[in-house]
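Shown here: the complex without one of its protein chains, the others still in place.
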Amino acid sequence: MFADAAYLLRRHPVSLAGVLLLALIAATALAAPVLAPASPLATNPGDALLPPSPRHVLGTDDFGEDLWSRVLWGGRIDLLIALGAVAVALLSGCALGAVAGFCGGWIDEGVMRTMDVLQAFPSFILAMGVAAALGPSLRNLIVSVALINVAIYARLMRARLLVVKHAPYAAAARAAGNPPWRVLTVHLLPNCLTPVVVQSSLQSGWAILTAAGLSFIGLGVRVPTPEWGVMVAMGVPRITAGAWWISFFPGMCIALAVMGFNLVGDGLQDLLDPQRR
Amino acid sequence: MTLLTFVLTRVLPGSPIDEIAGPMATSQQRQALMRHYGLDRPLWTQYVAYLGGLARGDLGTSFVTSRPVAADLASFFPATMELTTWAMLLAVVVGVPLGVWSAVHRGTWIDHATRVLAVAGLALPVFWVSLVLIYLCFYVWHLVPPPIGRLPALVTPPPPVTGWMVVDSALARNWAVLGDAARQLILPVAVLALAAVAPLARVARTSMLDVLGAEHIRATRSLGIPWRRVVWTYALRNAMLPVLTMLAIVYGYLLGGSVLVETLFAWPGMGRYAFNAISGNDYPAAQGFILYATVVYLVIFIVVDVCSAILDPRIRT
Amino acid sequence: MRSFGLRLALAVVLALAGLGGIPAGSVGAPAGGSDTLVIAVSRDMQNLDPTNASSDSFTLETLTNVYSWLIDYKLVKQPNGQMIGDPNAFVGNLAEAYRFTDGGRKLVVTLRRGLEFSNGDPLDAAAVKFTYDRLFDQNATTAALTRMAKITDKGSVKVLDDHTVEFDIADPNTLVLGNMSQYGHAILNPRVVRPHMTADDPAAHEWLKSNTKGTESGPYLLESWEPGVQFTFARNPHYWGPPARIARVVFRIVPDPSTRLALLKSGNVDIARDLAPLDEVELMHDPSVTVYRFPTRITSFLGMNAKVPPFNNVKVRQAIAWATPYNTIIRNVMVGFARPLTSPVPSGMPTHTDQYFAYRTDPAKAKALLAEAGYPNGLSVTFTSRADLAESKGIAVWLRSGLAQAGITVTINEMQGAAFTAALQRHDLVFFHHPGWNSINNDPFYHLYWLMQSACCDYTNYANATVNDLITKNMISTDLKARAAASRRIQQIATEEAAWVFLYQPDLVLTTRKTIGGVVFYPADVRVRYYYMTKE
Partner (left out) sequence: MLDVRDLRVAFETRGRTVPALHGVSFALRPGTVAGLVGESGCGKTLTALAIMRLLPATAGIQAGDVHLNGRSLLDLPEREMARVRGAGIAMIFQQPRASLNPVFPVAAQLTHVLRLHRGLARRAALAEAEALLARVGLPGPTRILRAYPHELSGGMCQRVMIALALACRPRVLVADEPTTALDVTVQLQIVELLRALQQELGLTVLLITHDLGLVAEICDDVHVMYAGRIVESASVEALFRRAAHPYTRGLMTARVRAGGRALPTGIPGRVPPLGQTPPGCPFHPRCHLAGPECAAAEPPPEVVADGHIVRCHRWRAGVA
């Protein structure tokens, strides 16, 4: 597996770049308390809207908060959103898909029709509706972003499960007297995870973008949480007034993180799908 | 489906009456309005009434625009449809060749570069790109007209036939308006296409790689057919099926209305409508929108099925 | 063999190239000629029924420009040459003259001769009677405001002759003219409206919500309304007064403020509404743009629910009032487009005084008060702001850091517009920013009644027996001296008790191209009258 990965990274410098990007972002986010010169929430009325300078390397925003510190801390929030939303979607989606695929019958029918309905909604509008209903907060943002992806995982999981369900080893496990839940969790699920893993990486990028979009229309996390989407949203009206740096740097961070997740997802796809090697 | 949308709109916090009644309304006035809109009845009665209306093709009346929701949808839908369709066409024209090119040059710097480019297009927050492009292309360079919607402020729209400004003005042989409408489209179409290129290119690439590895491609090459023709004629058509499905997904997604792009370009489309409906607790409008989105989703997938059958004879039988 | 992809690509490229290549006509072109005014507005109008209209600013502005009512504010020239509609001086509008008789128990209004609605129908006493009958039958907001001024029911409105109408006033008071000088009292055309009255909808509310055709009596008529896109005014040829200077006004709905700004700067619109304060400051340096700023009487305050702990404790409210960073908020959020609010009665309203306002930003004093209140170790509160208002967000952030200095930890809770309004009107909000209340009647008791006593709008549940008593006694009264004294007393109590945190009175900022003139300001209702405007 490691040899595979090493080979792949050599053949796919772009994926390697993605991994490095994500590693960099994760590292800076983790090291934010050490790297950040100021608290991300330290307001200063006299320092509002300063352009980048040696004192504030990325400038300051409306509240005189140091953007460099906020960008660093924002990495934590955004990675949390990405991973949180994907984790929630993955766990609930896979659970639903697994149950549907494993049980079949009316349970399958019911679960999958519900997923159909979920997917028929335009996803951003669905997220918007849920976020509006729950009110803006980090937790609700994660939930609304997760909800729009549940169906994807449920579908992937069910499709894969239907394939492996009849594999010889599954029959063997059943014949050995394992109870159904054990067959499902121990013998079947591990064999269904490949497409799910690939999807997760791609969805993480989407999650950050969706969250940023929700923030832009005021349904994201609460101010003054240092989240990149909110920061871009706050800075966007300042572009025309010349204060480009407020939205530019967090915008670049979003772009880099999303690119990282996407490139890694691409790479994973190649790595885990033997046909496409 | 209708039940779900009904419940979903009702869990929105707040009530439309507070906005309608204004701050000074007394509780009796508020109650009178509730009665007027039938909001005082139990939820299930409201639901039955809503279903009854639906059966007659009546989607109710929007609280915000005070017009029948059906009429609202009919006027907002073509705006989104026109924007989205042009964007999709552009994305296909750019994304599919990019994906194919990338697949053909697999593993080379061309492949890497196109993939990075495509992913970059996807990775930029759309509202951020929109604003930067508006700022540069309109405000600084004057390349495009102001982002003021479908037509400049003082232009009289052509008589509506299809609801597509470009088509309607062509039908009316009003070339000046046609030009105006087309120029208004340039920037929002470009922004939407930017995000749609990446998924199309990605699918085109993977699917093309699959096809290029197929026996029949080798057989075709063994007949001395030039590589270019093999790729663009023989392989492309085989590779189009997954692309078509992705196209449908993206198209359906965009037809739901891109709230952000429509907001920034003052485009009177479905996304804006839905946003206003949700933030204004406009139940009938929100329900109508969701119903519309579902229908669009179904229609698109039927169209895709038909197109797949045309592309691939094996599906026909 | 045909190449499907290639052909499709070619077709699209040709189509796009063809469209893009059509000669430019409007790229960067200025807004319409001198006969048309183009305005970028942030949102659409909603419900146009004058007596039961939605309260958003563009709906009310439209009503104000397309309808006329009997009595209106008097135009006066200020020392600086600016024309304003004096909120405390009234003149006849559709009325040629009006007079109080019977010791203020009757208001007799004489209509101008030959008044017509926009469709040419006569506007006479019968139309006035029809209007007020409908108003009372409908019993909506305007009816409540009319009753407030003691014109109590249909029977109080009598037609004396074709041109004369008499209003009975149950108790003489100072509120009548101010309450009548607004869109709710727009005279409606019975010949147009009556056919839309049905058993289900006796007030023709459904029709009036989205129609004005034929019943307009103001300088403009609503020529067209494409929901979500634009609405247009055209000059009303049947208007009695001086005709609107500019023939057409086009309101274009442009939801994003940066886009509106760009449109104004590039000259694609004549006026851009609702810009961000920071952009407005920037525009002051733009030689092609005029930034008008008018001081308003709009009160923007922080509400603290007096029924909910810890805000039921006067000391806690005072502590917050001492900890609030007033100057920072005015300087950084409003960028100077506001002046401090120093009393529940705003500056510009009769009897306003700032002599009781002692608050400054003094965290030490706030801490001391908190300790007295039993919170020596600080306090945690949740502050609710409107997610869709930039200034509300800004205030939340500054307040959070300001109050932190005094040991008060603030958690910010943002609510969407509709949810915020609903919670506000149920008086459910505990600690929140009220973006601005404007009392259309420039009368302190009108103002105080609504914000401190009424069931609807005493959002903070503020209840002080003395204050209540003084409002009840003096609201309906013509004893100006007693009223002034009572108003001062109320201001003293409410300020000392920190009924609210008094934040600021925002300016009305109107940003226009240099070519636009004739801007007249009406402090009473803060609505823009487009019919005075000129364009070079």
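As written, the chains take the letters A, B and C, and residue 1 is the first residue of each chain.
One rule holds in what follows: a residue touches a chain if its C-beta (ideal position, glycine included) is under 8 Å from a C-beta of that chain, and two chains touch if they have at least 3 such contacts.
Values in this document were obtained by computation on a predicted structure and should not be read as measured data.
Contact with the chain that does not appear here is found for just one residue of B:9, B:130 or B:238, B:238.
Touch with the chain omitted from the figure is made, among B:74, B:110, B:176 or B:219, by B:219. Residues 106-107, 213-227, 229, 234, 237-238, 311-314, 317 are the ones on chain B that touch the missing chain.
Note that only the chains that are shown with their structure count from here on.
Taken chain by chain, the contacts link every pair, so each chain touches all the others.
Of the two chain pairs examined here, A-B and B-C, the one linked by more C-beta pairs in contact is B-C.
Comparing mean CA positions across the assembly, the chain most remote from chain A is C.
Note: centroid distance chain A to chain B, computed from Cα atoms, is 23 Å. Averaging C-alpha coordinates per chain places the centre of chain B 36 Å away from that of chain C. For chain B, residues touching at least two other chains, in rising order: 12-13, 131, 135, 139, 263, 279.
Across the assembly, chain C contributes residues 258, 262, 265, 388, 415-416, 419 that each touch 2 or more other chains. Across the complex, chain C meets chain B through its residues 1-6, 8-9, 12-13, 15-16, 19-20, 22-29, 31-32, 36, 38, 40, 44, 46-48, 52-55, 139-141, 144-145, 201, 205-206, 209-210, 226-230, 250, 252-256, 258-259, 262-263, 265-266, 268-269, 388, 415-423, 425, 437, 450, 454-457. Chain A contributes residues 11-14, 17, 117, 119-125, 128-129, 132-133, 135, 205, 209, 212-213, 216-217, 229, 232-233, 236, 239-240, 247, 251, 254-259, 262-263, 266, 269, 275-276 to its touches with chain B in the complex. Interface of chain B with chain C (complex): residues 12-16, 18-29, 32, 36, 64-67, 72, 75-76, 86, 89-90, 92-93, 96-97, 131, 134-135, 138-139, 142-150, 152-155, 166, 175-176, 178-180, 182-183, 185-186, 229, 232-234, 236-237, 240, 263-266, 268, 272-273, 276, 279-281.
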